[in-house]
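Note that one protein chain of the assembly has been removed; the remaining protein chains are unaltered in position.
What follows is chain A.
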Amino acid sequence: MSNDAASSSAGASAKPSRKPKYSKFTQQELPACKPLLTPGWVIAILMLVGAIFIPIGAIALLASNSVVEIVEQYETSCLPANITTKEARIRYIQDDTTEKSCPMTLTVPKKMNNPVYVYYQLDHYYQNHRRYVKSRSDKQLLDGASTSNSDLDSCKPLKQFNNTPIIPCGLIAWSLFNDTYLFSRQNSAPIPVNKRGISWKSDRDHKFGSTVFPSNFPNNLNRNESSSAFIGGAALNVSQPLSEAEDLIVWMRSAALPTFRKLWGKIETDLQAGEIISVNITNVYNTYEFGGKKKLVLSTASWLGGKNNFLGIAYLTVGVLCIFLAIVFFLIHYKTPRPLGDTSYLSWNRKGNVNGLS
């Protein structure tokens, strides 16, 4: 309380000067560049942005258009004709005894260079639902049975079955997509689909254990053995470690949107234009309950990925808008030139009354 006062009252000669030290920072005198754009500059910049964006848009569009894509929606067409109501569909899909294979033919519109990616696409499927997206245990996927019970809490409501932990636990693994596709050429020569390497390598190596095997997995049970409500999606091969269950690994990368495609396999031969490919679909995954769509997609890829015109169109739009704005600016500027720093402030001055606050 008193020492600062004591020091200030001490003789001025004895103590060093209280003069602040000079530095450009303390005096707020750091050299600064003050970019201030004139209309000319703004017009130039807008033109430049336009000039960059439009070609990019064009290139992106070209890339997207170079992608050849076959999309076949099959969840309705694969149903027997007599099944129309929702209840009937659900009954149909949950009945293990009925044969559910569904032959279809696809026509290749343009030559598809290998690799041709085979995707399944689900619509109206909320992998990003809060209950769903969290229902997994990354620790268990890597460590398997040694995972402590509390680490499995996140798997609820599919943490345990018959009081033993489920491996892999959680809703995501449990609802694994299980439709399968068999491709063959018209001459009935099968087209091999490579199911290896469809998942991320980092996932296989570091996220899914090579010594973790599925156990107590509800989907592996016979529907008769358990209550049917406990059967979700695909069964897992109990002799295959999780790190090799690539369909599961792909599936467990949750999608951010309710419409998504997941890689199912790769066709490593070229498909010629006009070629007719027959596909035998085993339609067993239940999307009928929530009215979701299932699509089979064959697609090549460009340097930008799959077919997606959005980037191209968006770039073109922004680019064109910039050019348009540049022209508008130019016209306004040409027609009614306003000298910068003119006297328009006088009106402001008049308004600026004592009470100020507007």
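By definition in this document, a contact is a pair of C-beta atoms (placed from the backbone, for glycine too) under 8 Å apart; a residue touches a chain by one contact, two chains touch by 3 or more; residues count from 1.
The definition used in the following text is that contacts and distances are computed from a predicted model.
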(message) Please identify the absent chain by the protein name in its UniProt record; candidates are "AP-4 complex subunit epsilon", "Phospholipid-transporting ATPase", "Sodium/hydrogen exchanger" or "Superoxide dismutase".
(response) "Phospholipid-transporting ATPase"
(request) Please pick, from A:Pro115, A:Pro241 or A:Pro258, the residue that touches the omitted chain in the full complex. (result) A:Pro258
(request) Mind listing the chain A residues that contact the chain we can't see here? (result) 1-3, 5-6, 8-9, 12, 17-22, 26-28, 30-40, 42, 46, 49, 53, 56, 60, 117, 119, 121, 125-133, 138, 142, 153, 157-158, 171, 174-175, 200, 202, 206-207, 232-233, 253-263, 286, 289-291, 303-306, 308, 310-311, 314-315, 318, 321-322, 325, 329, 332-333, 337-346, 348-349, 352, 354, 356-358
